[in-house]
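Only one structure is covered here, and it is reproduced in the block below.
One chain of protein is taken out of this complex; the other chains stay put.
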């Protein structure tokens, strides 16, 4: 009988995250795919000097962007806002309208967070390379722009390309739809996005799911992330209200 | 209403394959995933000087390897045996026991076919790179072996790697399970193997399926090859017996 | 001064951009005016919209009450299910973009140069910008069309001999659709394989003259022999 990778709580699943860890957070941008409960647990756990890897710098907590009912749900901003992030690697770090300033934009302006801005296709491909044992690859993306700074350039097929390096994460915090206890994972519709590649590139891959099921309950042809990529599973509280930015700010961290 | 990519026959679907084309053939090794009817149609069509890209050089036609009931089904060997192949790019070209000699092994010995032997992970990754706009990547596979001949070597993370180049195909002949008329494709169990990547790396991607269905009949979360990768769909004859090596050898090409 | 003259509204620019979408095309729309283009595709055309979060083929947007956080596009518009739709991950979404499987991308712009250089990711006045998927699109999509206002909020030209803002890509834009003009980048979009030959004014908004458009443009405009009014 396969052993279960199910953890009893998000707090247990993130208990060993050390200061200085790099953490890949899966949401594309809105609340879909956002590992709300892992993020809150890490905020409570207290780890500092984190490197965040994510598509955005956290847009929903200040703006409610894409949130049903206009709720402002928490996102990775809770870690930035509380001073626990030293570096962010992202593609879409700030709110499109300059009038809305996210905690990450504020922190970059203050100089308290180092920002590495990466084209989206390059970011996901760098994580894919890390999971796939490819130390470096060439891409046409970013040639002739600020992104090429410090990178090797090389012509293939008459066109310049940049050499990009694999990007590993220490932890992945990924929200998915369902997992079986062995760690096979499926995602719901458009929220697949960054989830699978983040689980594959992380040394410790943690998935936060709506439901956990038994091995065999997910059709083997439908499994998106096979079990070997998943180390820990936590289930989102069924009756727990989603954590809103307002609710979060009323909490005190139990550090 | 989406236009259909369904072709009325395998012959129609391969009619424009020119002499000198490169063709990626999907079967992993046994009869599963083998585009029997596209191969037969191409044999009948008569194109010459082909480059075959496949995992094996064709093992089932001489050996019945992996064929249910021990039948010797046709495979890409029909093109080699009839002198229509000038080059083969493969990982597992010959039968494991030297006593069984495939048409490809014979042709390589005779000097009539040029053989490019590629490690399997490198072959699929080269095709993946072609489909994904990556002109070159580094892999540790093959370092210190004959495979490194003529390739750039480079140290990353204290370890030598080889630079490998993207591999495009002119055509992909892929057998899958079901397609909708727009070209969304699903595969059956372990026969997925080389199919998706071959469709993505080819200029003209042809899929041979057991069943064609309407858009919407395949669950969007289950689709493995999205429609944009598929150009032509042919349906395997429902009542047509599979073509065995014996049956094939009794046929005359209609050229 | 031409500033006060009536220009096309955002919907009209989007409608003109939608006419660039051939039947059967795989299309990616950027945030802003481009996202509006989807509603102007005529029903008889099959266009497969592609989104960076991993969606192919979407149609109408979801109304209030139908919104599902797991059914959005990259502009965070809520979608509804359509037959033939598929979901995949963002790695696959960018394989499609970089691999040349997206036929056309319509993007917004801060500036476009006469060589087809595009600047659309950072205002110099802002410490941080959003690259998003734009650099991959301009590197990988087969054709890049810009849809934007012709001038910025201070009425400064956005079509220039050279971009002064940080660029998204070089020699990538083929066509510029604005609220007063449609301009072709001659031999544009080859990303260095051919040297672009400058800008060709092809269409003008109703009521606008070539001279008025040239006055709001920071690069020299050649004028098409068959210059005409923008048709929507």
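Order of writing sets the chain letters: A, B and C. Residues in each chain are counted from 1.
The rule is simple: contacts are C-beta pairs under 8 Å (C-beta built on N, C-alpha and C of every residue); 3 or more make two chains touch, one makes a residue touch a chain.
Here the structure is a predicted model, which means the values were calculated and not measured.
> In the intact complex, which of the depicted chains does the undisplayed chain touch?
Across the whole assembly, the hidden chain touches A, B.
> With respect to the chain omitted from the figure, which of A:77, A:184 or A:244 is a touching residue?
A:184
> Determine and list the chain B residues touching the chain excluded from the picture.
28-33, 55, 65-68, 91-94, 96, 98, 104-105, 108-109, 115, 117-122, 124-125, 127-128, 139-147, 158-160, 177, 187-197, 224
> So that we can see where the missing chain sits, which residues of chain A does it touch?
1-3, 128, 130-134, 180, 182, 184, 200, 214-216, 220-221, 223, 226-229
Assume only the chains that are shown with their structure count from here on.
> Which two chains have the most C-beta pairs in contact?
A-C
> Using C-alpha centres only, name the chain that sits farthest from chain C.
The chain lying farthest from chain C is B.
> Report the inter-centroid distance (CA atoms only) between chain A and chain C in whole Å.
Each chain's C-alpha centroid was found; their separation is 29 Å.
> Got the chain A residues that touch at least 2 other chains?
Expected reply: 125, 139-140, 187-189.
> Going by the contact rule already set, what residues in chain C reach two or more other chains?
In chain C, 87-88, 94, 97-98, 139-140 touch at least two other chains.
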